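Yeah, one chain of the complex is gone here, protein chain that is, but the others are all in their spots.
Presenting subunit A:
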Amino acid sequence: MSKVDLAQFHKAFHEESLDGLDAMEQALLALDEGADDPELINVVFRAAHSIKGGAATFGFTDVAAFTHVAENLMDEVRSGRRPMEKAVVELLLRSGDTVRDMLALSMAGKPAATAESQALLAELSAMVSGGTAAAPAAAKAAAPAEAIEGWDIAFRPFDYLLKTGNDPARMFRELGALGPLRAECDASKLPALADMDASSSYLGWTLHLDAGAKRAAVEGVFDWVDGDCELTLTPRVAAPAPAAPAAAPAAPAAPRAVREVATNSEASSVRVGIEKIDTLINLVGELVITQSMLSQFHDGVDASQLEMLRHGLAQLGRHTRELQESVMSIRMLPISTVFNRFPRLVRDLAQKLDKKVVLDLRGETTELDKTVLEKIGDPLVHLVRNAIDHGLEVPAKRLAAGKGDTGTLRMEAFHRGGSIVVEVADDGAGLNRDAIVAKAVQRGIIASGDGMSDDAVAELIFEAGFSTAAATTDLSGRGVGMDVVRRNVMDLGGTVGIRSTQGNGTTFTITLPLTLAIIDGLTAAVGEETYIVPLVSIVESVQVKPDAVRSVVGGGELFRFRDQWLPIVRLFDVFGCEGRRRSVDEGIVIVVEGEGTRIGLFVDELIGQQQAVVKSLEANYRRVAGISGATILADGSVALIADVTGLVRMQGRRKAA
């Protein structure tokens, strides 16, 4: 047994297998749509092939057995013995799903062969001609026992043998390991020195092995040069030996059982491109150089060195910034990791609903923070299900409306300002205003739709309670409404918007922050405290004149902002600290927006704009209403980050109370 513990490679194997399955699924979907590219077939073959190889190596025998048959099926397709029919695509798509499940079970240390996988394996085997491919490579039949006391071997390499990297000396060495060896060299074919090519072989040998080695062992020495030489093996047989034991077939090494239960497979990891790591290493290198340059000022600076010091500090600043960006980029992954699941989903849904849908994915290389990526999948799935179920029409209806029979679903990601925008757009029927109004009235969300703009009506579908389990189809609904989509997106610091034109389709626009770890914020002072308000939520900062303020019944104040009256929230009231300015006209009001509602945050004064590295308050203290986190300022003091959405909700509750 080797000292090498194979369990350490399991995680890498699992991850690359999932990548392979994704690539396989994409290729199958493209083939399903009639693509005719041999490389696609190769991609599918290679995925099955690699997973089989890895699974066998790392001891996942069930997975290996399953993928072996899938690979055989693909081999038939690849070699042209079987057309890539719908039935094959279908079966392989299901096989991919099953392998995914089997891998998950294997990683959890559980047996991977389930009733389901066995049933599918039977289907696969039935499809593969010959059928019985599931059996692992059977050990070769035992050779009849030979009572051999030695071998005479005539060996003459062809002239190119050395150029294949093989060396007769190696073979002699191996034969010598089997027993005493005598060699006779035949140099008769050696050319004149002038004609000799150093990389050609001209010699032949007659070898005598004086040991009763097994034929397989002797043949094994020459297995790599079979066909590259003249080779005759003649056993020297002794008088028949009584009952020589049958040579046991060389049993394939038993795959080792997986004992190592996969350690918490939830433990999250990021695979990072080499170039990102290289950039980091370079930057750290630069930083070290700068540091050593600055360290010469350790004992003080004289005036002549000031310029150099300034230069060094500027360099330090630049490198630190670059290093920060570089480290942040490690958390960023392309949205294709999320988009990838949609071709399959769209295909399956369209098939189920008898609709024709083309999925148009764009901006797949747009990078998002890993945390955001992990959480954006579900809302997107929901939007896509909705679009296909409710948005896009069946072909007959589309034709009647004067459109092509195939609907288009566009999913696009792009940068806009400091945000990432993800759009899900269909060219279907658009929202049905009357139906939405009727439903909203029925659910008691509004009294009537009279006078509501189309946009306001569209917004209704995000209201809690608009969609209920009873009102949804088995496809899109599942009892979860658009309100959950909006809440999920908002939890990520994002927003969802909707645009719909009757007859022309619906577009959902999700706007997300680039990262959750760093925010751009406006620092504001309230008494001795400093608060940071995220820039994304800020509409404007204004100085309010006393005559633009009204008190309202039950306490509280409103101020006029453009054509709206907005409530004023005094941060020192909310957070129970001491403000220096109490009168509205002395301080400044930051107009912020959360969940579509605007309020004015009253602070003493604005300090400036800065990036803040978000530190969790919950992890270090406890959750505080109206605060989303904390950060450390340049002078080492702590500033709290205002949770605008939370403040808006608090204000809403106060108003309702």
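Points to keep in mind about this one:
Operating definition for what follows: a residue touches a chain if its C-beta (ideal position, glycine included) is under 8 Å from a C-beta of that chain, and two chains touch if they have at least 3 such contacts; residues count from 1.
Convention: contacts and distances are computed from a predicted model.
Of the candidates "histidine kinase", "Succinate dehydrogenase", "Anti-sigma F factor" or "Response regulator", the chain left out of this view carries the UniProt protein name "Response regulator". Considering the full assembly, A:Thr57 is the residue among A:Thr57, A:Thr232 or A:Ser616 that touches the omitted chain.
In the complete complex, the hidden chain is touched by one of A:Arg173, A:Lys189 or A:Arg236, namely A:Arg173. Subunit A meets the missing chain through residues 1-4, 6, 8-10, 12-13, 15-16, 43, 45-46, 49-50, 52-54, 56-58, 64, 137, 162-167, 169-170, 173-174, 199, 223-224, 227-228, 253, 255-256.
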